[in-house]
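The complex is shown incomplete by one protein chain, all other protein chains being positioned as in the whole.
When the chains are written out, they are named A and B in that same order, and each has its own residue count from 1.
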Amino acid sequence: MNTVLLAVVVVLALVLLISLLIMLSRTRLTDRLLAVQLLGTLGVAILLMLAVVMQQRAFLDTALVLVLLAVVVTAVFTHRQRGGKS
Amino acid sequence: MILDALSVLLLLLGLFFFVSGLLGLWRFPDTFARLHALTKADNLGLGLVMTGLLFQVPDVLWAIKFILVWLLALVASAVNAHLIAVFLHRQQEGHDESA
Partner (left out) sequence: MNLLDGLWGVLDLLLVAVLLLLAMAAVLSSDRRRSMMLFIVFGLVLALVWARLHAPDIALAEAAIGAGLGGALLMATLRRDTHQQTDQFPQHPVVLWGVGVLVMVLGTAIAWGLFSVLPTVEQTWRKGAAVDAQLAFSGVSHPVTAVLLNFRAWDTLLELAVLLAAIFGIRALGYVRSAYVTEVAFSQLAVWLVPLLILMAGYVLWAGAHSPGGAFQAGALLAGAGILLRLAGYSHAGLPTTRWLVRLGLVAGTGVFLLVGLGLLGWGQGFLHYPIAYAKWWILLIEMLATVSIGMTLTLAFMGGIPQKEAA
């Protein structure tokens, strides 16, 4: 079973690589933000898979932290400042 | 054995949604449409992968934590999508020229 799970992880990593290439090919900031979002979700999925494959419960905590702080990062990127630009 | 097969089925479905999110990001014509495609990958892709893994976990605590990760990811993804949509809307209306 572990071999199957690991194969899925490899495919997810491949999707990660391709979405990174798409991100690099985009010029607009919002498109890049979207790509970052997809990369983040892929990262969480890979961590969850690795947690099972490697029998490391601590990776679940890492996934939780990633999910929670992802909102903070997006919020900081998209919020406007009063009076100033962006 | 049946559980393993179920796991594989769900994981493959999850992969399908991740790949479709990728395709959406690549091919969809405008950013709002891409946002729509991405939220599918976020919610369903991760959800299905998580459910597939649920049949492989050693004990109940793991399962609880898996579900917790997914629930939080749902909330986070909703907030993120909202923030990006508002940001994009603002840009398109021309209030903000900085990006």
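We take it that contacts are C-beta pairs under 8 Å (C-beta built on N, C-alpha and C of every residue); 3 or more make two chains touch, one makes a residue touch a chain.
Since we're looking at a predicted model, the values are computed, not measured.
Participant: Mind pulling the chain A residues that touch the left-out chain?
Facilitator: Those residues of chain A that touch the unshown chain are 2-3, 6-7, 9-10, 13-14, 16-17, 20-21, 23-24, 29, 32-33, 36, 39-40, 43, 46-47, 50, 54, 56-59, 61-62, 64-66, 68-73, 75-77, 79-86.
Participant: Could you list which residues of chain B touch the chain missing from the display?
Facilitator: 72, 75-76, 78-79, 82-83, 86, 99
To be clear about the criterion, only the chains that are shown with their structure count from here on.
Participant: For chain A, which residues are in contact with chain B within the complex?
Facilitator: Touch list, chain A to chain B: 1, 4-5, 8, 11-12, 15, 18-19, 22, 28-31, 33-35, 37-38, 41-42, 44-45, 48-49, 52, 55, 57, 60, 63-64, 67-68, 70-71, 74-75, 77-78, 80, 85-86.
Participant: In the complex of these two chains, what residues of chain B are touching chain A?
Facilitator: Chain B reaches chain A through residues 4, 7-8, 11-12, 14-15, 18-19, 21-22, 25-26, 31, 34-35, 38, 41-42, 45-46, 49-50, 53, 56-58, 61-62, 65-66, 68-69, 72-73, 76-77, 79-81, 83-84, 86-88, 90-91, 96-99.
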